[in-house]
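One structure is given below, represented as structure tokens, and several questions about it will come after.
Every protein chain of the complex appears in place save one, which is left out.
Letters A and B name the chains as they come in the text, with residue numbers starting at 1 for each one.
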Amino acid sequence: MRVRDSVVVVTGASSGIGRATALACASAGAAVVLAARRADALAEVARECEAAGGQALAVPTDVTDADAVQALARRAVERFGRIDAWVNCAAVTAFAPFLEIPLEEFRRIIDVDVMGYVHGARAALPYLRDQGKGVLINVSSVVAVVPQPYTHAYSMAKAAVRVLSASLRQELRLDGAKGVKVCTVMPPTIDTPFFDHTANYTGRKAKAMPPVYSAERVARTIVDLIRVPRREVMVGPMARNLLMQSKFAPGLAERMMGSQVDKMHLYRTKPAPATSGNLFEPAPGTGSVSGGWHGRRQTALRRVASTAALLTGGMVAARRWGR
Amino acid sequence: MSARLRAARYLVDFDSGVNAARAVGRYLRGKDHRGMSVGPSSRLLADLTSSLPTRVRRGTFSAMGVQQGIPLDRARRISADDIADWVTAQYPGGPYPVVMIGSASGAAVHLAAALRAPYLPQTTLAAVRELGTHPDDPRAAMEALAPTAQLVAQRNPEVAVHHMHDPAQDRPMLEGMAYLRLKRRLLGRTWERFLEERLAPGGTIVLVECTRTWRTRQVGERAYFQFGCLGGVSEEEYHDSGPRIADYLARERSPWRRWEPPETDARRPEAEWGFDPALRPDLERLAERCGYQLRRLVVEEPQDLSDFVADLHRWWYRRRGLPTERLLPQSYVQWDPLWAQRLGAVPFWLRFNMQPSFEDLQRYLHHADPYDEIYVNLFSQGLWSPGVVPVHHWRELAASAARVRGQVIGVDEDAYPLDAGSTMRYQPAFAALPPRHPLPAPLDVAEIDRFLQSTTASYRLTWSGPASA
């Protein structure tokens, strides 16, 4: 479907992937409905969206409140008449050894990352079904395929979300709602403020684990999915690699991911106090897309490097061939 | 197109509403209602079928139930709008001077044919397969089907869903399926369009309203459960059982000796024949807006229309110079307006082959001017339900009332009421009665008024006059 003139609802729109998605949709000519907990941050995003050329409506929403999410859908339809795409994006996490994390924080993560998506899907699908057409996009993660240590709740939730999408796809197909599509997006590590806001009980500061991709890249994928819906999309070659690894050498992939996270996701030099992060209270400030992990620069560098490698390889091969 | 075919698939071929639409539609295309408009029509096939052993014949009735019902997973595809579309697709282009709409009734079918009016049945039957509960356990049946009834009601806001469960006369069918009758409460865009486009300007809408109600239980929004139905057993007997029911259940080798239906909470329009007045306001609005006349034909029992329509036919035939001395009582959905008119026979519709219908025919024959010939045709439902009148009683009634000849036709008397071939036999039986006549010119609505003014007989119905605009 055309993104221009469509109505897109994005949860978790105050920062990171959600914010980038909202901006990308707005600049493609969509009307966007922005949902997150922080009203001031949302107002800022709404301004940016309008500057990018789309209409925007900010609806401060806590996705764990089912009624609030229903109200969000209602507001979207009252203001813009319909819902063409619903992007579930709001998520929180915690870094902690399993026995260290307070149980209520574990529950909270499941609540936001699973029930938040469930609430979103339950609010959106009646409208999409009535219209006979529409897309529900659930942002999952590669950790749904290859889980990580220290972020059990998050990995569980992301795996749950992937399965939720698949079940909904099946059910809608059986129900004859052919025009309603459900897609899962599985991004790898993304340069967002996520890691600064996170709850942490490891005693070590968290960082974005390389390779880091930019949130805009995920946003582009999501916009493409609204245009041409697909079942599941991995973002970036790294994610696809992980998927293949987990298929052909699952044990190895699991071990490698474990030690990599221990070494590279958490600083080995910077200690950090225990915190519940943004689990219960939103992070202060007006939010941003990037978390300062140089996702764009890193992507660019990787591209330059791989192009250079390819070129060199090509030249070497050409010379050999030429002889 | 595919939606229409899908609707045809989940509609039940022996339903009164479906047969009304099919019979009138085929009549307006100049065709008869042979084999209920779906099956073959052949005396040979019929006799072959009826000569099978009793258990096999009983089995064919049950098998038909299973085959007519749709699997439960397809219940969510049931669409009242597709059904409405299917109904309108039965009728050729138009425009028509009259359209009839409302409760199904064989007498109304004959009236519609006489008026050359399409007939839009308010109630149609969609059936789902149900092999899970025993026919004599209404409570379990209600609970098992409630989610499906709710689902259909919720998906189709323009209809109410009446889950009808009758282990007396529908028993063989109930062994394989559950009856969900969809009663239209809102006119809906499809029928509204039909009336706007295909009823001639200044035309008449005849609303057939049967006010019969039944004790029911609500199982969801616009979803109701009805235990029993109009037939040979009274409403009280369905709910309180008694020795006759105990006998019947013993004969059917049921583990039960009485029925224990769920508590009811209100009387609502009878599932098959009753009229839900919720539909009327939409029609009144439409009639006013488009300048149509709305005439109401109100009866208490579906059968009440029969003597009126029979006498009206007699009067109409006489005015058109046709003979009027031949009576053709037809039961349930084995109605055929084309053959009735071709044979110059006055149709008398019997709701079923049960005692109340028998008494109605008896009463009619007692009051009416005598007929020379009377040919009774009887529907077979596949078992000796309580209240079924044996063939010889019908024959004796016909023979004693007719001045020249009274017979039962198109029925295998040994097989009845498990006469599995009966639907294939009625049309050849009608066709075998010479002489034939050209179809009379159509009746118009004003003639109904004139007939009612001229007659001295009183009928148990209200025919509302033209609205004073």
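Some notes on this structure:
The rule we apply is simple: contacts are C-beta pairs under 8 Å (C-beta built on N, C-alpha and C of every residue); 3 or more make two chains touch, one makes a residue touch a chain.
The rule we apply is simple: contacts and distances are computed from a predicted model.
Remark: of the listed names "Alpha/beta hydrolase", "ABC-2 type transport system permease protein", "Biotin transporter" or "Cytochrome bo(3) ubiquinol oxidase subunit 4", the one matching the undisplayed chain in UniProt is "Alpha/beta hydrolase". Contacts of the undisplayed chain with visible chains (whole complex): A, B. Note on the undisplayed chain: of the listed residues B:201, B:243 or B:434, the one touching it is B:201. Of the listed positions B:52, B:290 or B:431, the one in contact with the omitted chain in the full complex is B:290.
For the chain missing from the display, the contacting residue among B:13, B:158, B:192 or B:270 is B:192, taking the whole complex into account. Of the listed positions A:5, A:50, A:104 or A:281, the one in contact with the omitted chain in the full complex is A:5. Those residues of chain B that touch the chain absent from the view are 189, 192-193, 196-197, 201, 289-290. Residues of chain A that touch the chain left out of view are 4-7, 31, 55, 77-82, 84, 130-133, 179.
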